[in-house]
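A single protein chain has been omitted from the complex, and every remaining protein chain is retained in its original position.
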Amino acid sequence: MTGSVHALIQGVVLGILTGGVYALMASGQTLIFGIMKVVNLAQGALVILAAYLSYTLFTSFGLDPLLTIPLTTVIMFGLGVVIQLVFLRPLKREDSAQLSLLVTFAVALLLEGFMSVVWKTTYRSTNTDYANSSWTFWGIQFTVVRVVAFVLSLVALGLLFLLLNRTKFGRAVRATVQNPMSAELLGVESKRVAALGFGLGAATAAAAGSVYGLLYPFNSGSHYDLISELLSIVVLGGLGSVGGAVIAALIVSTSSAVVATVFSPTWSSFTFFVILILVLLVRPQGLFGTVERGAL
Amino acid sequence: MSKANRWRRSAMVAATSAAVLLLASACAGTASSTATGGAGSSSGSPAPSSTAPLVIGASVSLTGDFADSGKAVKAGYELWADEVNKKGGILGRQVQMKIVDDTSSPTQVVTNYQNLITQDKVDLVFGPFSSLLTIPASQVAKRYGYAFLEPAGGGPKVFAQKLDNLFFVQPAPVVKSGDVFADWVLSLPAADQPKTAAYAELDDPFSAPIAENIRARFEAAGIKTVYQQVYPAETRDLSPIMTKVAAANPDVLVSGTQSEDAYSQVKSLVQLKFSPKFMYMSNGANSPVEFPSKVGAANVNGIMSAADWYPGSPAPTSPAFVAAYTAKYGGSETDIDPSSAEAFSAGQLLEAVAAKTGKIDNATIISSLHQGSWPTLVGNLSWDAIGQPTGSFSLIQWINQKLVPVYPADVSKATPVYPKPNWGG
Amino acid sequence: MTALLEIVGARKAFGGVRAVDDCSLTVEEGSITALIGPNGSGKTTLFNLITGYLKADGGEFRFRGRDVTGSDPGRLYRQGLTRTFQQARVFPHMTVTENLVVAGGYSWRDLLVPRVLGRDRSRADVLLEEFRMTHVAELPASELSYGQRKLLEFAAVLMSEPRLVLLDEPTAGVNPVMIDTMERHIRERHAAGVTFLVVEHDMQFVMRLCDPVVVLDNGKEIFSGPPSEVQQNPLVLDAYLGT
Partner (left out) sequence: MSIRSLVRGGVFVAALMALPLLGFEHWVLNLMIFTLMYAAMSSAWNLVGGFAGYPSLGHAAFFGLGAYFVGLWFQHHAVVTGYEPFLVLPIAGLIAAVVGFPIAWIAMRTRADVFAIVTITLLFVAQTLAFNLDSLTGGAQGLAMPTPPFELARFEWPFYYAMLWILLASMGITYLSMRSKVGLSLDAIRADEDKALGVGVHVQGVKVLSFSISVALVAMAGGVWAYYETFTYPQFAFDPIITIGMVLMCFLGGRGTLWGPVIGAFILVPGQQYLAYRLGGSQFYLIAYAGVFLLIMLLMPRGILPTIADRVRRRRAIAASSEGPPPADASPPTAGPGSNVPVPSGGAA
């Protein structure tokens, strides 16, 4: 039936467009893991914080959320560095994986508390004048916000790629991701890389947050929704793999959108969990992760 | 705080709105009557003297999922306490509200009512926010023989407990709040009635059942269901569902919504350029400020919803309530959350019981409220044996970007507009 | 002598780098075989393949005549193949005795018996005596010096009465006195019938102790023979000096 084919295509389009935003959020998450072996449970809260920042800049100063991204990026980068220095660096190496889980969770709570004091708990959304416009091609709806969000995410991911592959800092980061010990031997200051890397991860939340605010209503508690999805994406993609995170984000958002459109929205989130479990059964390290065993 | 519950915190914000009855002067005159012992508590709280303050405990969500609405309920309770104290209190006793936070957690809500009743030995209790917390809380109240006036727990499972001490302070159970829309549609001339219907329902105790109730009525009347979909609370993106609604091209769209999902539905429909002839949203669309700001003021016209209290409510004492509210909290009439009005009504019922019986203890409240109807401004609130109110809501519609009651005739201030104007029209 | 461990055509690549490339190797029963080679020649990777910590991309592993390709470390351990690690991996929060007992091997049925049974303790005591560590028996391993930890790790793998012990740089980071101690223990155990495969950078140590010597370069065996011939072999010189 053409109706269901149409719905399928619409679902795929939606999924891919949304996938860009998730890819952006997850790339920061996976980068932080890769560099520091820290599962950052505060990434969702950072995204929401960035969404609030761009919301405030928009409602108070009338600045378009897309244009303020450079500003919010700088703020979020700074915040990320501070979080790393204050809360994560003091952790002892032994147990740091477990402790950092809890510490970043506490940071998420702290941010949530802060946001609920500053912005209250009512849902906000950044309603620009183009919020409700859409383009129609071949009967498929391309909403302006989503297309913009997708393009923006691509641009941000592209910049991230350039940063990682074309700069000295990027090389240091990649060396640390691959092998922290030899990176240190090669003169990489792992402590500095960790701080800057956490900042970089947080900075990706800036662009993601601006876009998130355009797409969805959010409040200080919204980070719980985000974090489980983000975690699943980075696990699916393979912890520490930016490319894996991008692909996993697309798989996740497309599969849930398709299931939602073609079958029922009730099972869309579930589908994706099933994919995750299946992948882990076959490849415990995720799609693009590498096997690591202790200090072998 | 969980993934599955984006909207639950704003659940019932507008879940049903209650017209507030300021039983104002009626009660003021009786303040001098002699009150006898307060709580019907079996925990042996000492009988307060007739001048001791009347302490009323309530647990509401000030943090967590239900915080927004919880705060609105708190505002309503405290406003009522202020107002009644200005009039000399109840039976000469000043009212003291003891409001504690349940962090939107069922564990904490049980602890709070246990503490209120057995530690702080409050005289009376009011309910929390949301059916989900009302159920465990009402069991605690029942155990100690407390009357349970609750303005915000009208889901089916609340009444399934069959508690005789519980009173839902709204005109009708949540499930039946959409009946007024079905009544109106089915009262139209046959030629004008919709032939096909689509239903998009948020999966929670306060939304989907409303739409399902309307669907049962419509199907019985021969209106064909062309699409029906329940979506989980964490559905952030309603465009897939609205795409299918548009494809089914129904005459009427019935949405069982809370708030954010309602806005998202409308936005998607606007983007899809599909406008049904009739559109009813159980909640979200009855929010006077949020709704137009979220979906664009030009897109609201023609959308219908149900309400018990709303700005410009025809209730005779609504102006007094509004004046008191804005004096205490600032803002304007349109900023008042109906939950505050419903909470306020719970207090008004106490005043009415005291005025009528000259007593204010739990046993008296329970037995009194089960009899007769309580002259409130939304008509008369009355309950069956298990606390279900037997009245009905008002149908309201956005006309010229204003929320206006349109049905039934006794509250109507304008003729319902149909078919719904196109988006932006 | 018979072959205790045989490796045929082992391969392992990381990304595009072939760490072990079509490597074949035999360890004769009763030998102390040295495995040497320049940095990055694949010695440690080969160790990890043999002991089951890494899965080979290809090749065959035989231990005591049986195919053990793909076995996990625990299973190999129970068959008598065990190893030490370069960094002296002991369990720091457990006592020295417990470190020995946990390595002593116990079956499912023994899980609910006390941590250290009388018979566990007497077995451990014998080894501690041999290694002259009786005075630290009840200390947590974290309080031992690095050299003592290396000894402890070595002693622990002996708890299971292994047939083949793989030693990963037993002298690395250890002072000269401790090197002699280590050498003495290896000799004693060798005399008692244990076969050794040793990765070592200390050439004097290798020359004194080992026969034969196997040289690895770029993941391949390039030489195998008595220590006296190693220094003359042109291939080995090339590998070390680089041409």
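Going in written order, the chains are labelled A, B and C, and every chain counts its residues from 1.
Methods note: a contact is a pair of C-beta atoms (placed from the backbone, for glycine too) under 8 Å apart; a residue touches a chain by one contact, two chains touch by 3 or more.
This one's a predicted model, so the numbers in the text were calculated from it and none came from an experiment.
Asks: What chains on display are touched by the one that is not shown?
Replies: A, B, C
Asks: Can you say which of A:G62, A:P90, A:G139 or A:G187 touches the chain missing from this structure?
Replies: Residue touching the absent chain, from the options given: A:P90.
Asks: Specify the residue from the set C:I7, C:A56 or C:L144 that touches the hidden chain.
Replies: C:L144
Asks: One chain is left out of this view; which of C:R115, C:R184 or C:R208 touches it in the full complex?
Replies: Answering carefully, the residue with contact to the hidden chain is C:R115.
Asks: For the chain left out of this view, which of A:T56, A:T128, A:Q178 or A:S228 touches it?
Replies: Residue touching the absent chain, from the options given: A:S228.
Asks: In the complete complex, the non-displayed chain touches which residues of subunit B?
Replies: Touch with the absent chain occurs at residues 1-5, 8, 42-43, 62-63, 65, 99-103, 105-108, 110-112, 114-115, 117-119, 132, 135-136, 139, 143-144, 155-157, 160-161, 203-205, 208-209, 232-233.
Asks: Take the complete complex as the reference. Which residues in subunit A touch the chain that isn't displayed?
Replies: 33, 37, 39, 87, 90-95, 97-99, 101-103, 105-107, 109-110, 112-114, 116-117, 181, 224, 228, 231-232, 234-235, 239, 266-267, 269-270, 273, 276-277, 280-281, 284-286, 292-296
Asks: What subunit C residues would touch the chain not displayed?
Replies: Where subunit C meets the chain not shown: residues 51, 53, 72-74, 77-78, 82-83, 85, 87-94, 98, 101-103, 105-106, 108, 110-116, 133, 135-136, 138-139, 143-149, 151, 156-157, 159-160, 173-175, 177-178, 181.
Throughout what follows, only the chains that are shown with their structure count from here on.
Asks: If I average the Cα coordinates per chain and compare with the overall Cα mean, which chain comes out closest?
Replies: The most central chain, going by mean C-alpha position, is A.
Asks: Could you please state the distance in Å, as a whole number, between where the Cα atoms of subunit B are centred and where those of subunit C are centred?
Replies: 74
Asks: What whole-Å value do you get for the distance between subunit A and subunit B if each is reduced to the mean of its CA atoms?
Replies: Taking the mean C-alpha position of each chain, the two centres sit 38 Å apart.
Asks: Do you know which subunit C residues sit against two or more other chains?
Replies: In subunit C, no residue touches at least two other chains, as defined above.
Asks: Residues touching two or more other chains, restricted to subunit B: which are they?
Replies: none
Asks: Quick check on the complex: what are the subunit A residues that touch subunit B?
Replies: 3, 6-7, 10-11, 14, 18, 116, 120-123, 125, 127, 131-134, 136, 141, 143, 215-217, 219, 221-222, 224-225, 228, 257, 260-261, 264-266, 268-269
Asks: Taking the complex as given, what residues does subunit B use to touch subunit A?
Replies: Touching subunit A: residues 1-3, 6, 9-10, 63-65, 67-68, 203, 229-232, 234-237, 239-241, 243-244, 247, 259-260, 263-264, 267, 270-273, 293-296, 299 of subunit B.
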